[in-house]
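Not every chain is included here, but those present sit where they belong.
We just call them A, B, C and D in the order they show up, numbering each chain from 1.
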Amino acid sequence: MWEYANPKRFMGWTAPVLPWAFGLSAVCLTIGLIWGFFFTPVDFRQGSTVKIIYLHVPSALMAINAWVMMLMASLIWLVRRHHVSALAAKAAAPVGVAMTLIALATGAIWGQPMWGTYWAWDPRLTSFLILFLFYLGYMALWAAIEDPDTAADLTSVLCIVGSVFAFLSRYAVNFWNQGLHQGASLSLDKEKNVADVFYQPLLFAIGGFVILFFALVLLRTRTEIRKRRIGALQRREG
Amino acid sequence: MIPLLRRDLMLATRAGGGFGLALVFFLIVIVLVPFGVGPETDILSRIAPGILWVAALLAALLSLDRIFALDHEDGTLTLIATAPVPLETVAVAKSLVHWITTGLPLTIAAPFLGVLLQLDPAGFAAVAGSLLLGTPALSVIGTFGAALTVGVRRGGLLLSLLVLPLYVPTLIFGAEVARRGVAELELTTPLLMLAGITAGAVALLPFATAAVLRMNLR
Amino acid sequence: MPDLGKYAAEVLLAYGVSLFILIGIVVLSWRQSQRTKRDLDAAEAQCNG
Amino acid sequence: MLRVRDLAVARGGRTVLEGVSFDVNPGEALILRGANGIGKTTLLRTLAGLQDPVAGDITFPEDEGAYASHADAVKTALSVTENLTFWADIYGNPVPDMIWDAFDIADLRDRSAGTLSAGQKRRLGLARLGVIGRKVLFLDEPTVSLDGFSVRLFTNFIRTEHLAKGGVAVIATHIDLGLSAPTLELDTYAASDRPARSSSDEAFL
């Protein structure tokens, strides 16, 4: 299996996969979002804002999953030193940031009508802000280190240590805001949203986001491999 | 370890060393806050434990980049790396010196400065205790961040950005202990969590720090 | 166009911002990919030529 | 004592020197020469274990190497004595008495290192070598800023205190040290425009 992670092999098998992945994600996203936006009823309590869920939940999911993927890629790099996995981690970070931003933005916009404020220090929101900072730090570290292997090493360690602290933060934030009478109206109302009418288009949207994420990571990894190759060629030239 | 400790403490206490820096910065924040938010006693005393913790954290954060940067610039770090001292020891020594020059004085000063913020005297012990328990974690985590950015020219910005999210759990539990202490509430859970974070960080992070230093000095 | 009621602005804004970010990251990634591909071709041509 | 075979070294991702081989026996020194930017610093850092070689082998007794760089590693906030004592402590040695005269810093003992002139500071930096008691020294332009007298002091130290006691030294320099030792001209080893053999670039070529 590892041989597919050799840069040349990787470039080979991803080239034909890429258009399919983008196409499929476009189809899923179109179905999910159009269905959700045009053909679902309005929630009796949240009004039309419930339609935001088709963007909010998939992006929130992918924001977390992107980090998990980076964590695995980092571990693979540290253990097996596969260049592609290090570069894939690097490639995933900006996509993760985009997902986090979408989740934060849609959440904030949703918050205004629901809670009367764009931002509250709700545990989930807070964890996302922290996740956002983790992404920024991770990307900044990649950008700051010149030697590509050292950068891969350092960012991998940061990703691992950061994951541990991200877990701790999640727990801490829950604890911090727990006894602090955040009004009941502010809590995320789960029961309402899992009704079938909302659920099916949501599945499509989630599927679209997942496939889009992978397509983007493949594309960006290819770019990173090419960049690395340019660097190697230039160094050979002197 | 001992020579490293002794030298770093000596450097810290000399003119321009880091010893007073953290304390002065702590003082500055505490003094400025009432000018900013206004002099109302009730507000001040309500935010006092939190502000003390935030100020302590900022003071720790700001003194991080001198942990390795000065030794790196003048070539000492490479020489220490080739000396018969394991880098893990270096990491521990650096963290310890950072704590002695920031965490410890801040802990001692906190109750006194708390007075400026109208901190309820009932909370002195809780604030000082939470700082005593939490600041070692700040030093150890910070040393790790400093090691990550040691090769980066003027990495202060990057360092702050990297360390900030890592500081969040310590801050939350530390400030929670302090606030509950002031309000005389039950504080076992956050206290245990704070102690756990510190113990875990002190036990494990020096290895990560040494590994990262090794990668950076390669 | 469905009736979005009094929250039309919010919903449209949410969709607008999200699509903007999504399209943004896709376009950015694609443009970067094209540029590096060009650069790499140039570098390789230089190597062989 | 020091054996180098077919060494290639890289800096900034580019191989700068390759095919470097030499032996240095106990009591001998080797002078490295070469134009600015040829890779002397890079070679010495690699020998000292501060970076990995691209190819080739380096063998010398473990825990016997020591490196002195362009930078002096002198702490300006400490006194001269404190600076030396620190290194002695780190290596678990006492500060030998001869060091003060060997580098002519006896008068400066209690001066803060920040007030030293360029050459005095350099002498202090070099005095570290007499304190750490290592047998294999890698010295990068040790005599920068030194006047003729101090250069002779340094050469004397290397000859009588280091080489005579069975140590070896590899010294990069642009001037004539007055040390009778073989010279290695690095210009002949400059890496040609052949592929960089950095192991991690290879995967992408």
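Note that in this section contacts are C-beta pairs under 8 Å (C-beta built on N, C-alpha and C of every residue); 3 or more make two chains touch, one makes a residue touch a chain.
Please read these numbers as outputs of a predicted model, since none were measured by experiment.
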Suppose a student sees one copy of each chain kind; what stoichiometry should they report for the whole complex in this file? A x1, B x2, C x1, D x2
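Rule of thumb we're sticking to: only the chains that are shown with their structure count from here on.
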Using mean CA coordinates as chain centres, what's the gap between chain B and chain C in Å? 41
For chain C versus chain D, what separation do you get between their C-alpha means, in angstrom? 53
Residues in chain A with touches to at least two other chains are numbered 229, 233, 236-237
Which chain D residues sit where two or more other chains touch them? none
Chain C residues within the chain A interface of the complex: 1-8, 10-11, 13-15, 17-18, 21-22, 24-26, 28-30, 32-33, 36-37, 39-40, 43-44, 46-47
The residues of chain A that touch chain D in their complex are 6-7, 83, 146-149, 225, 228-229, 231-233, 235-238
Within their complex, chain D touches chain A through residues 12-14, 191, 193-196, 198, 200-201, 203-205
